[in-house]
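Missing here: one protein chain of the complex. Every other protein chain is in place.
Showing chain A:
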Amino acid sequence: MTTRAINLRIGAFLVIVLSAVALLSLVWTPYDHTMLSVTEKFRPTSAAHWLGTDQLGRDVLSLLMAASVNSLAVAFIAVGVGGAIGTALGLTASACGGWVETAIMRLADLGFAFPALLFAIMLAAAFGPSLSNAILAIAFINVPIFARVARGAANQIWTRDYVLAGRAAGASQFSLTVEHVLPNISAALIVQATIEFAVAILAEAALSYLGLGAQPPMPSWGRMLNEAQTLMYLAPQLAIYPGLCIIAAVLGFGLLGDGLRDVSDPRLARGRA
């Protein structure tokens, strides 16, 4: 088995497990993750609490499971919204060319120059910290990324003879974009989306860690890390578990994205006759 097949498999495995756990947590968790219990504080691993309990007596496994939904949902919405807007902008730039293309891409450069964290802090300062503002900030950083990827890939497709044949047939720029360009760059976009998914999960964790994302009582791996850091010597496992979850999620989507990229590389996918 080649390295890239291994990457793809490990990535796919992690992503599938994570998604399954997240789906499961929607209908079942061992305990209610909001249930506090003064008597059950800092319990170690046991048959009743597989991963023990935290400083408020909540079941850690339940918390982690519930937080996984939060993580995936944030990444899904943020990458979806940012990716859709970015792709539309990139396709527009590529189809129009000229000053429209220049204007859109310079705006994208401007977006790149703006750190997501800074933007999130700005939003928090203006509208108060909330998960929706965190989503907005993560979506915002995805717009220029997808604009660039879409435009670069689309520019390649525009030079193909079949697009020219479409023009000769009389198809408009819009229908050429929808019928030829978008389907033929979809592989590149899916790969990028998978990789950005990993980045978004990390960003959500970072923002929640800073208190700019999920607000209590909404569970979040980032906030669990934050709450655990003062207890590092007392109960290091409270920081380790969410940390491992973040690593697994980021690694999973990262490897899956890399693997998909390798597989979708047209030079490897099909040799020309």
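Note that contacts are C-beta pairs under 8 Å (C-beta built on N, C-alpha and C of every residue); 3 or more make two chains touch, one makes a residue touch a chain; residues count from 1.
We adopt the following convention: contacts and distances are computed from a predicted model.
Q: One chain of this complex is missing from the view, so tell me which of "YeeE/YedE family protein", "Dipeptide/oligopeptide/nickel ABC transporter ATP-binding protein", "Cytochrome c oxidase subunit 1" or "tRNA modification GTPase MnmE" is its UniProt name.
A: "Dipeptide/oligopeptide/nickel ABC transporter ATP-binding protein"
Q: Among A:165, A:232 or A:247, single out the residue that touches the unshown chain.
A: A:165
Q: Among A:19, A:156, A:184 or A:237, single out the residue that touches the unshown chain.
A: Touching the chain that is not displayed is residue A:184.
Q: Even though one chain is hidden, which residues of chain A still touch it in the full complex?
A: Residues of chain A in touch with the missing chain: 160-162, 164-172, 175, 179-180, 183-184, 270, 272-273.
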